[in-house]
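Excluded from the complex is one protein chain; the other protein chains are retained at their positions.
Letters A, B and C name the chains as they come in the text, with residue numbers starting at 1 for each one.
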Amino acid sequence: MTTDPDTTARLLIACPDRPGIVSAVTTFLYHHGVNITELDQHSTDPEGGRFFMRLEFQTPHLDVSRNALAQAFGDVVGRRFDMQWHISYAADRPRMAILVSKHDHALMELLWRWERGELRVDIPVVISNHPDLRAAVERFGVRFEHVPIDTATHAQAEARMLALLDEPPGVDFIVLARYMRILSPNFVARYPNRIINIHHSFLPAFVGADPYRQASERGVKIIGATAHYVTSELDQGPIIEQDTARVSHRHEVADLRHLGRDLERQVLARAVRWHVEDRIIVNGNKTIVFA
Amino acid sequence: MTTDPDTTARLLIACPDRPGIVSAVTTFLYHHGVNITELDQHSTDPEGGRFFMRLEFQTPHLDVSRNALAQAFGDVVGRRFDMQWHISYAADRPRMAILVSKHDHALMELLWRWERGELRVDIPVVISNHPDLRAAVERFGVRFEHVPIDTATHAQAEARMLALLDEPPGVDFIVLARYMRILSPNFVARYPNRIINIHHSFLPAFVGADPYRQASERGVKIIGATAHYVTSELDQGPIIEQDTARVSHRHEVADLRHLGRDLERQVLARAVRWHVEDRIIVNGNKTIVFA
Amino acid sequence: MTTDPDTTARLLIACPDRPGIVSAVTTFLYHHGVNITELDQHSTDPEGGRFFMRLEFQTPHLDVSRNALAQAFGDVVGRRFDMQWHISYAADRPRMAILVSKHDHALMELLWRWERGELRVDIPVVISNHPDLRAAVERFGVRFEHVPIDTATHAQAEARMLALLDEPPGVDFIVLARYMRILSPNFVARYPNRIINIHHSFLPAFVGADPYRQASERGVKIIGATAHYVTSELDQGPIIEQDTARVSHRHEVADLRHLGRDLERQVLARAVRWHVEDRIIVNGNKTIVFA
Partner (left out) sequence: MTTDPDTTARLLIACPDRPGIVSAVTTFLYHHGVNITELDQHSTDPEGGRFFMRLEFQTPHLDVSRNALAQAFGDVVGRRFDMQWHISYAADRPRMAILVSKHDHALMELLWRWERGELRVDIPVVISNHPDLRAAVERFGVRFEHVPIDTATHAQAEARMLALLDEPPGVDFIVLARYMRILSPNFVARYPNRIINIHHSFLPAFVGADPYRQASERGVKIIGATAHYVTSELDQGPIIEQDTARVSHRHEVADLRHLGRDLERQVLARAVRWHVEDRIIVNGNKTIVFA
């Protein structure tokens, strides 16, 4: 349905499953003049499982302030059901940093969608360990910072990157748009479930370096791309989105890279949009995506 | 989630959209000891549109009889929101008749899934205008009736078919599994939105006879299949499900038919399952599928 | 396999099918020191049908001039089998003009692929009936010409466009990257099978204006995009490539447009690349694509 992004809000909930949750939440919102426009729920098990819900609602007739709404929801509903929950407002554009190395396709796809208004974020900075993409980034009016990094300077370089990301008011999440260096556990721990990586294989197949070469050597008939949240274990974080494309014996490694670029662009763009629209809930090492 | 089909019930609702519907419905069910395990909703427009909802719930702790539950829901909720609604119980297996001509692939797919328990229906009868598939049907222990039909005998043949379908306790819906005769408007009117046809093209492309030949002549690079409810206008009824497959200049008409059979089997099987599980709501000439 | 684009040549052939063609063609090339790296063939019918072949070959050891090779092939093979044929050399970059209106996604996809070297063409000019995309085009160092057009000025505007396209050395083919005006039969006749259009539906469904609205009204469960050569009949020309994406009742017209953009970009990019690499042979109103 057509909704106005400037008055759209979302409520995300996770709690132990038990009867009465949907009734309590929707009745609360109804009594505060809120019009629910989307509602998704999921339970891992109605008997003793965990319950997840996402509501999207319109707030033109909201009868209280944002703070009062949150306070009341916590008091009346959240505490009763032992909920983790948060409300976000689409009008508050999240701040997204991008890390990239030399491949520009994933970066360009994001910048291009952002420029057309498809991605409702602010982009305070793009950071790269190579200088090559400066002009391409600055063409969009976006700040570009070159932070070289090698094994010897890894700690210093990460410190420099964190300093850039911490410049007030900071960033809300980070996208690795083919950033080819491994982030340290300390760096990752700073942004739990807030770093999105695009891996150029159908995970868990072909973890690690040069997955298209691995795919070619194994002789697969389908290649893939995977967007996932970054954890301290390489390529093991919660998967957000995947897609695949058919290949054959005629495709050499270079052809797989070429074809794969189009997959990576699409998969990463979908994952970032879902993150921005608060459609993803992480449950252990898996995601619930209310898309 | 794992649910027990023997205690699963579903509530389908359509009504004018306005605030408070979800709250009223879920609060009613909560107060009657019902555990909601699936909830889907859709609104054509939150301001003045039409609202649709499907709930799946478990009834082991239901505190009243089926009749009392329905009576109370109508009194307390249905009337207030001017709802069309109905409750169905998965334990009540719907009765599905199949009409078929000579092609057996769609029929076999349904019988095979039914035999394995994937389709929770009873099949009182398979009717064909050709005798060819008798053995194939009876092998499954299903009754087969041959009702020849031609232009001259059309009315009589349909009367004979209706008599078979009306044998108590009647049938709940009909599947045209490549039945190649056009049903009369009178026949169709007897089963509104309860006759499912599989059309061997990507509708609305290639309406009418021999769509694979039409597709070959147009030189399309993708073929499709469409499951839809039958209305009095040929191939114009509400679309339930579609799927497509890639073809090339190498595919002659016979190859398209061959490839298309696999599409038709999958698309029809999904559409029938959704109908059986009460996942489809018809809205004008379109469907809402809560799959 | 890895081949050097600077020494790659292609031979395309169409002729009545009869025994001995492949033998004659490959023996001729072998005797001239040519190394065949790809060979595709297709016959509409081995008995009395039409035969099509595409060969890609490497010419580092070619023993004669381009002209001499063509002369000899015509004399020795072409005439004998009554062939239509032509040889092209990948080093000769074709000249591609782009026509566009206001939607930039298809245009941007082509320019972006061209800038990265994925499309081996020269782009002498982008022509638009609106001024909006000038900056976006000129950013790539490509000439942009605004040629306004309305019903009254249609003939003059087309004359102006043809004059631009005819500036020496002219253009080899034209891409309509969401150009929303209908070209006159005279214009189209100037570039037979050399104008590629992207239509935003799964043709032949939803010919004409606003196909996403038509798709929404029909309630299809899959949308598509179609790249085709332009003929004097609107949306009826030979189809080059199509692709589809799954949608549901939740997608409004605006969502279909949004999703469809990604389809259009991919489908048009593939069609243009195949055209540039001489992979398409038009046979009547159908294409043979040796991809």
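Criterion: a contact is a pair of C-beta atoms (placed from the backbone, for glycine too) under 8 Å apart; a residue touches a chain by one contact, two chains touch by 3 or more.
These figures come from a predicted structure and were not determined experimentally.
The chain omitted from view is touched by exactly one of C:44, C:88, C:193 or C:232, namely C:44.
For subunit A, the residues touching the chain absent from view are 42, 202-206, 218-222, 224, 238-244, 248-250, 283, 285-289.
Considering the complete assembly, subunit C touches the hidden chain via residues 1-3, 19-20, 22-23, 26-27, 29-30, 33-39, 41, 43-46, 49, 58. Listed here are the subunit B residues that touch the chain not shown: 1-2, 104-105, 108, 112, 116, 118, 139, 252, 254, 258, 262, 266.
What we mean here is this: only the chains that are shown with their structure count from here on.
When the CA atoms of subunit B are superposed on those of subunit C, the rotation angle is 180 degrees to the nearest 5.
Each chain gets a centre from the mean of its Cα atoms; the one farthest from the centre of subunit C is B. Of all chain pairs in this entry, the one linked by the most C-beta contacts is B-C.
The geometric centre of subunit B is 42 Å away from that of subunit C, both derived from CA atoms.
Shown for subunit C are the residues in touch with two or more other chains, of which there are none.
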